[in-house]
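Removed: one protein chain of the complex. Kept in place: all other protein chains.
By written order: A and B. Residues from 1 in each chain.
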Amino acid sequence: MTEKVNLKWNGQDIQAEKGSNLLKAALDNGIEVAHYCYHAGLSIAGVCRMCMVEQDGVPRSFPSCNATCSEGMVVRNDTPKIKAAVESTLQFHLLNHPLDCPVCDQAGECGLQDYYMTHGKYDSQMIDKKVHKEKVQDIGKNVMLDAERCILCSRCTRFTEEVTKTNELGILNRGDHAEITVNENLKNDYAQNLVDICPVGALTSKDFRFKQRVWFLKEVPTTCIGCETGCSVKVSQNKNGSYRVKPVYDHDVNGHWMCDDGRNIYKHVSSPTRLSNASENINNLFVPVDELGVQAKVRGLKAKYILSTGLTVQEYADFFSNIKGSKAEVALYTLPSQGPEFDGILRRGDKNANLRGAKAAFEQAGFDSTQVGLDKVLNSISSNDVVYVVIPEILYNEDHFNTLINKILKAAVRIALTPGETLSTLRAFNYLLPVPSFLEKNGEIINFQGSKRKLTAGLSYGETSKDVSYYGKWVNV
Amino acid sequence: MSTTETFEFNAKNMTTYKEYLTRYDDVESALLPVLHLAQEQNGWLPEHVVSYISKLMNIPEIKIKGVISFYDMFYDVPVARNIVHVCTNITCSMFGGREIYQGLLTHFDTGYLTPTRDGRISLQKMECLGACELAPCMRVNNDFVGNLDLTSAIQKLEELP
Partner (left out) sequence: MKETANNKDYALLSYHHIPGVHNLEIFERAGGYETMKACFEKDPEAIKEEVKLSGLRGRGGAGFATGVKWGFFTKDRKAQKYLLCNADESEPGTFKDRYLVEKNPHILIEGMIISAWALATQKGYIYIRGEFYQQAVILERAIKEAYAKGYLGKNILGKGFDFDLYVHRGAGAYICGEETGMISSLEGKKGQPKLKPPFPAIKGYRGLPTMVNNVESLAAIPWIMKFGAAAYKQWGTEKSPGTKLFSISGDVNKPGVIEVPLSTSLKDIIEIHCGGMRNGNKLKAVIPGGSSAPVFNAEDAYTVKMDYEDVAAKGSMLGSGAIIVLDETRNMGDVLKWTLEFYHHESCGQCTPCREGTGWLESVFKRRDKGLAHKADIDLLDRTANSMRGQTICALADAAAMPTQGMIKVFRQELEAYVVAPIKK
């Protein structure tokens, strides 16, 4: 156990770990402290000078981000002295800022705007020419840079130096000519985090740019299904769709970050080509069909299910309970590895979000979850069978999946259960039935560490009342 | 910048480089002396020199560029073979340092750091050079020249090769 210490912040009693960061302690205790350069995932820069505090018995004020917690510490940032200092410092931050909020995507979640409400002077004293810098640069990896909006907090340069160690960004020149500079376009696989950590609108997402005002969006906390890491994320949505994925701090799994691949996991959910109705393949055109009609076609056929590794623990359990006592055969399609086993930061080559949950469920139900099991089922397929294939929510390697498809062609009826779009691959199926995407269901998946990760249902864009387990019930029709 | 331009330390400077490394307990610490050395050899520090040093010392390019941009005496633009620092700080300005700087720019028909057309001289307005007893003063390459007026400054610079 780490030792806890008691301290007072503006008279409020707070507890923190001894020796831990003072600013973090305040923030963790729900106290709002203005800050730009501090980020718990990065080294301390101490340059924005917004989190200044006074401490009893210490003659000079100091930034709380560069202080550690000790027993009996009494600090304040609500004294007239500190308030005046923070007001002035915010004014200094805004001095050369273009104030182009109406066309800035950060508006609504901008540190400058936020703190101006509480610390603003509301009386401009600036009539001088501002220092102008380059406005819009595409710096690669879906990131746009507006150097003029930058307040030189150095979070982004610390990120590329300390986290990705790719050093694409730096600050050149001295004084008020100091400027974020791109040595080479972004090449790291975590570049979108730069957009998240930028406290102002200097780094914005090309993907998200001009799409939505943030105040129209609701956030759904969930888990990334992009690989077996299972990062905590939140997805921003409105009734028209999802717009972005951002990481949520999770000490045990992803810390502060997520990879760029994970940023795209939502795209199929509200895609225009997302399968929303039961459909029949008529000459490679998918035409809406009554589900009961499909059910009629499988009557009397032997059911063979090929599940994906991306279902929830509950879905697997419900599915196996629904087929219990039947002669159905069940196998598991495991996505092939992509890239290195682990990139040293977060991303893993194993793209199966809930392989562990799937294996446990198979084992408990007495089915073989291995490739051997899959081959056995595939080799047994005959014209007396109906094959249900659960389409992996994110299909990294279509060619690999097609080899599986090629082996089910003998079946009398081939049904795809898909949470995604109507891909050309799906032409091999007679029927497509929609199932909820990861964003439309509550449940749990088990990540590489064996820990349970939560999926949360947000808004629905597809058919969500019937998940994969529901089609388990068809086994006995 | 043409991509065919290359740079590498000549044999003498390579020896010096290796000697520099022995002075410090890590490679990065040798960066300032190495940049001085590279600039001595190449005149200024363009991208291809940065990239050579980056590979040589295993220091990210952006860090080297940051360092070059931070210090007034490292040049990321081409400069002439003679560098002239004209002090425009308090004491020198009291005695006409600014007028001398402006006068030299006019006389040599050039701007801040821009090499004169004959490639002889780059003039750089500098902060206090630490030779205020010689005010107004300038540094011509590595030497202080003091107690100037515009005429003597021009005369001194016209003597440069």
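The rule we apply is simple: contacts are C-beta pairs under 8 Å (C-beta built on N, C-alpha and C of every residue); 3 or more make two chains touch, one makes a residue touch a chain.
What you see is a predicted model; the values in this text were computed from it and never measured.
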Exercise. Check each of B:T16, B:N89, B:Q102 or B:T116 against the chain that is not shown and name the one that touches it.
Key: B:N89
Practice problem: Tell me which residue among B:L31, B:V49, B:A80 or B:A153 touches the hidden chain in the full complex. | Solution: B:L31
Quiz prompt | Of A:V47, A:A107 or A:I345, the residue in touch with the unshown chain | solution = A:V47
Quiz item: Which residues does chain A use to touch the chain missing from this display?
Solution: 44-49, 52, 60-61, 63, 66, 84-85, 88-89, 91-93, 95-96, 125, 127-129, 131, 151-152, 154, 171, 173-178
Quiz prompt | Where the unshown chain meets chain B, residue by residue | solution = 23, 25-26, 28-33, 35-36, 59, 63, 66-67, 70-74, 85, 88-91, 93-94, 126-133, 135, 139, 142-143
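Here is the rule we go by: only the chains that are shown with their structure count from here on.
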Practice problem: Express in whole angstrom the distance between the two chain centres, defined as the mean CA positions of chain A and chain B. | Solution: 49
Quiz item: Where on chain A does chain B make contact in their complex?
Solution: 161, 167-174, 181, 183-184
Exercise. Going by the contact rule at the top, pick out the chain B residues touching chain A in the complex.
Key: 60-63, 65-66, 69-70
